[in-house]
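One protein chain is absent from this view; the other protein chains keep their places.
Chain lettering (A and B) follows the sequence in which the chains are written, and residue indices restart at 1 in each chain.
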Amino acid sequence: MNLADLSSNLLYVAFIAYLIATFVFGGAVKGNKEGTFKSEKRWGRVAITITVIGFIANLGYFFTRWGATGHAPLSNMFEFTTAFGMTLVGGFIILYILYKTPVLGMIVLPVALLIIAFASMFPSEVSPLIPALQTNWLAIHVSTVVIAEGILAISAAAGLIYLLKVVDLTKRSKQRFWLEAIMYSLVLVLGFVVVSTFFSATGYEAEFTYVDKEGADAAITYSMPPIFGMNEYVALTEDAMTPLIETPALVHAGKLTTVLWSVIVGTVLYWLIRLVFRKRIAALLKPFVKNVNLQLMDEIGYRAIIIGFPVFTLGALIFAMIWAQIAWSRFWGWDPKEVWALITWLFYAAYLHLRLGKGWQGEKSAWLAVIGFVIIMFNLVAVNLIIAGLHSYA
Amino acid sequence: MGEQVKQKKNSKKQKRAVMRTAILAILVAAIGYTIYNSATAKDVSLLEVGDKAPDFALVDLEGNDHKLSDYEGQGVFLNFWGTWCKPCAKEMPAMDRQYEAFSNDGVQVLAVNIAQSDFEVQSFADQYGLSFPVVIDKTKSVMTAYNIRPLPTTVLVNPEGNIERIITGEMTEEDIEGFMEEIKPE
Partner (left out) sequence: MENLQCQCGHVNPPGTKLCESCGRSLTEKDQNSKLVDMRYEGTARRSQTYNKSIIDKIWNFFSSVKVGVSIIVVLLVAAAIGTILPQQAFVPATTETAIQEYYADTYGSIGRVYHFLGFHDLYSSYWFIALVGMLAISLVIASLDRFVPLYKSLKNQRVLRHPSFMDKQRIYAEGPGAEDTLQKAETKLKELKYNVRTDKNGLLAEKGRFSRWGPYVNHIGLIIFLFGVMLRMIPGFYIDESLWLREGETRAIPEVPGYYLESKNFELENYSGEGEEEVFGEALDRVGTVAKNYQTDVVLYQKPEDALPGADDSQEVVKEFPIRVNQPLKFDGYAIYQMDYRLDELKAMTFALTNKETEESLGELTIDLIDPEDIYELESGSTVELLGYYPDFSGFEDGEPQTATPLPNNPGFLVELTTPETPEGETSFITIQNTVEPLGENDYKLAFQSVETRDVSGLTVRKDSTLPILGLGGLIFMIGVAQGMYFNHRRFWIQQKADGTILLAGHTNKNWFGLKKDLDQVVEHASLPAYTDQQDEIDKAEKAEKEGEALS
């Protein structure tokens, strides 16, 4: 087995460990019916052990891949997103040691699983570095960013737990709607993973040629049955499904097709869950957060941001600027990725001012932490896949 | 409240008002200046009328050196051009005629070609029968020093060695005559 294969096997190990740990954490919280701390502690200990084993495997994946490629595995969508999942778990382990909160694991680990699964939908073969990336700044800048985002995401998880506990699900309210919207969007990611895995397992492929927005001829391979057709498409694969709608050149019908499939499958999954349990997903989780110490969750959320914000400043702004000055001759160029890093930073700055200056604690602060995570995910997913700029390789 | 206390309070109040006005004024001025700069500053350190014309030394087609400072006391009609540039070619004959007329009045014409080959420049000069010196700026250093962007650009240097006028684009014969008149030594 060569290093690259070992690396991907270690990632599987990590994935499975996290999956098991999720349920053990869930059991630890759920089993603790009387609110006694004992059983929660015992099962919590088992769960964190499994998590740590997974994390070690995850680190093993990271460094063996580093060895195989000769560069820090942070250079494309698959590598960055996987690392994000890893730092998320790493951040959780540290906070678990400090605060002993199994319920946090029950929320963080599934999210980390989703993120790693999402990452695996991107091409994962080891790829060479383009000249702009051939520098130590790749490791310095990207690893700092990914650690910061992992920590900041913990605060969103704490915020989510806070909201699950305080939002009254028995009454119709804006809060109830948005909380369920968060759950729904997580299921959509699952939908994306399921549908991608299904079509790649069945080996679906359909090739088309089309005319791009510059008027040039181009080719595209769909890995899902084309719902949308590219501008002036011509099918090359014979038995391919005929696209239902042809989009103008500006719209990338291939990506749109993937999005729609994910939404369809995700929505079906969501309603299946709703029908089977006859409850909102938020309500399903409610029993797990019954014994949560709200003040502690608020504290964890705030702590995570206090640590994450300076690290983010350092990685996503300061190191980014130094590297941009070296590689692109200017430290700032209003590239979409740069702008969204600035937006993230401004957002957390606003969070801190509202919390420290205006006394926004508890629920308000929890909502903000969740929104912060949405911004981070937007920068990771949408900016890369939709608004391509200089960073489009990452 | 005593008179003294009131006075003290008033002076304190005044001091504070002055402080605040000063700080606000500085900040607003800085922002205004930044906006003004970003709106106007397309190119930094552009040459302007009245500036000292940067000195240079170039060689003409006959192999003679031409140093701008050697022409002090004369007006210098500095024309930047290229053979591919149609308006440049169009104004050449008129420039040549006006050069004949003004050369005895102390007006020198220097046609600075931008980094083309000797062959191209020579054939062009032969074709148009140019009588004024044609020099080639092989490394574009004079072009850089004068910050020349579009061609043709003509820089009028007065007898004192200062820039009298910068003309971008094609000139008519009347223009050229007028410009030469402008830089003619007294």
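To be clear about the criterion, a residue touches a chain if its C-beta (ideal position, glycine included) is under 8 Å from a C-beta of that chain, and two chains touch if they have at least 3 such contacts.
Everything numeric in this text was worked out from a predicted model, so none of it was measured.
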| item | value |
| --- | --- |
| Which displayed chains the hidden chain touches across the whole complex | A, B |
| Hidden partner interface residues of chain A, rising order | 4, 68-69, 123, 125-128, 130-132, 134-135, 137, 213, 248, 250, 295, 306, 309-310, 313-314, 317-318, 321, 325-331, 333-336, 339-340, 342-343, 346-347, 349-350, 353-354, 356-358, 383, 387, 389 |
| Those residues of chain B which, in the complete complex, touch the missing chain | 13, 16-17, 20-21, 23-24, 27-28, 30-31, 33-35, 37-39, 41, 44-45, 54-59, 67, 82-84, 114-120, 123, 135, 137-145 |
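In this section, only the chains that are shown with their structure count from here on.
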| item | value |
| --- | --- |
| Cα-centroid distance, chain A relative to chain B, in whole angstrom | 57 |
